[in-house]
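Worksheet: one structure, shown below.
Excluded from the complex is one protein chain; the other protein chains are retained at their positions.
Should a chain be cited, it is by its letter among A and B, assigned in written order, with residues numbered from 1 in that chain.
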Amino acid sequence: MKHIFGKRTILAGAAVALAFSLAACSSDGASESDAASVASPEFADGTTMADIASAGSITIGTKFDQPGFGLLNPSSNEPEGFDVEIGKMIAGQLGIAPENITWVESVSANREPFIQEGKVDLVVATYTINDDRKKVISFAGPYYQAGQDIMVAKGNPLGITGPDDLAGKNVCSVEGSTPAENIRTNYPEAQLTLFDVYSKCAEALKNGQVDAVTTDNVILLGIIFQDPESFEMVNNPFTEEPYGIGVQLEDTDFRSFINDSLEQSFADGSWASAWDSTAGAFVATPQPPAVNRY
Amino acid sequence: MSTQTVLFDELGPRGKKLVRIGTYIGALLVAILIALAGLQLYNEGQLEPERWEILINPDSGVPQGLTRALFATLRVALIAMVISMILGTLLSAGRLSEHRWVRIPTTFIVQFFRGIPLLLLIFFSYLALPRLGISLDLFWTLIVGLTAYNMAVLGEIFRAGILSIDKGQSEAAYAIGMRKSQVMVFVLVPQAVRRMLPAIVSQLVTLLKDTSLGFVIGYFELLRQGRAYVDYFGAKFGLQIYVAVALFYILTNLALSSFARWLEKRSRSNPKATKALGQLVEDDLVPID
Partner (left out) sequence: MNAIVENLDLFRSGFLTTLGISLLGGLLAFVLGGILATFRVSPFRPLSGLSVLYVETVRNTPLTVVWFFMVFGLPLVGLGIGSFFIAGALALGVYTAPFVAEVIRSGINSVSLGQAEAARSIGLTFSQSLRLVVLPQALRTVVPPLGNLWIALVKNSSIGAAFAVTEITAVATRLSNGFPGAVIQIFVGAAVAYLLITLTSSAGIAYLEKKAVILR
């Protein structure tokens, strides 16, 4: 007499059922942990998360010269700031302790190349999400909503209240940056002075060599915080700059994972405390944005 | 006696008096200018001791960090120098080759790398190499950029050195049956290097200054480290930190330049070396940038 399911089939079926239930158990275990470093999270084979977790180390690109977000402490040789804390939080979700994170300086120009070449696993560096960039890399987040704004000398001697007032004035930004491009395209009457870093713009404003500095408001606030007697903010953001986390194009698994981690941090307060301990020194804690799972 | 000392007569008593008065007035003028500048700085608060304190106070980490960065600078410069010397020797040999298929490409390489700015070379090593599939860290990217430029300059220095060696040397070497490559390696290049040593050390000084271009790709040499401190502590300390950076460069380079000058004086006693050096100065390969 022939059985409908042979012995081998039953054993195979039992093995598969066992594997499924084990997987379900362990992923349940992972999602119950908090924002702190997870002991040993399990990820599906072949995903970026699995590769990173098994390697035990992660390379994160961030800025080294933005106070409050990514600023290198030259003595400890480690960056500090909100972006850095977000990076540490995501690494923690992958089971990687802060000591095992390699930080790479990612200036604006090489955020995409670094991701594309795999020089970094992810980039969290005051990185604005926009459609052009989405063509070459993918974004998780946003994790913060900034806006382009203008910084002027204390007392605002020229009475600048918004980007339209920049016509005929000398405004400083960084060569190749989005804020510079924005001014060039939308406010062409403004005279652009372009250095390679924002600290030179601040120096120039202080000496009266330029009339204003423009970039994302949080970057400006960081500069003002270091020297509040010399600068002030116009406080009229005229663009929306959602900061996202850059990963390789089409890596949907990794993106979802990061988005999940972000939403969790919004909910359990770790996002807010990361802010308080860094940029919170000069900007009040805002509300977390909604992640965009495009 | 040089031309410049022959051009005016020995001064008489009146002349000497005038010179002495002129000297005092001149010194006074210089002192007044410095005082004015100092006063301006003082009014801007730049001379406040708390601003300068971070340079000396080890708690701030600034002296240690700058020293560390100085060593990073020296490391890059020395390694780039060694690699450039090896490649430069090859390039000079190439340019002196009898084979056109060697001579023309090497001449092209030398003229190309000497004709474009080092900043451009470094910046584009950084951007273009990864696209060509070569992935290097900052240290080696900077070395690639510096080496590409310096091997061309050193190649020319070696070439002048080799050309300045008495024809008799190579003739004798050929006469005892050496092949061209052996003549180069055993007879010409060693003598050329010894003769060109002052020029080579001068080029090392230039190379050291050129490492400051590493800031553009974020390599933490002296200038970049200084900027990191200004970013971290605030623009308030800008002047002070950059003065410290400048001092580090000046002192290091002065030491190297003095060494180069000492080497030059030693070779002055050797007339052949002087002639070769003279030729180099005329072609202005003794580095000037």
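Here are a few things to note about the model shown:
In this section, contacts are C-beta pairs under 8 Å (C-beta built on N, C-alpha and C of every residue); 3 or more make two chains touch, one makes a residue touch a chain.
From a predicted model like this one, the values you see are computed outputs, not experimental measurements.
Per the touch definition above, the residue from B:Gln64, B:Gln111 or B:Ser135 contacting the chain not shown is B:Gln111. Interface note for the absent chain: among B:Ile54, B:Val205 or B:Ala228, the touching residue is B:Val205. Note that of A:Gln66, A:Gln93, A:Thr126 or A:Thr193, the residue touching the chain absent from this view is A:Thr193. Interface note for the absent chain: among B:Ala37, B:Ile56, B:Ile104 or B:Ala172, the touching residue is B:Ala37. Taking the complete complex into account, residues 108-109, 112-113, 136, 172, 175-177, 181, 193-196, 200, 203-204, 207-209 of chain A touch the chain not shown.
Although one chain is hidden here, its contacts on chain B can still be listed: residues 1-4, 6-9, 11, 19, 22-23, 26-27, 29-30, 37, 40-41, 44, 46, 111-112, 114-120, 123-124, 127-128, 131-132, 205, 209-210, 212-213, 215-216, 223, 238-239, 242, 245-246, 249-250, 253-254, 257, 281-284, 288-289.
Here, only the chains that are shown with their structure count from here on.
Once the centre of each chain is set as its mean CA position, chain A and chain B turn out to be 41 Å apart. Residues 60-62, 64-65, 126-127, 130-131, 135, 216, 218, 225, 227-236, 238 of chain B are the ones that touch chain A when the two sit in their complex. Against chain B, in their complex, chain A makes its touches with residues 64-65, 67, 71-75, 105, 107, 110, 113, 117, 119, 196-197, 199, 202-203, 206, 223, 226-227, 230.
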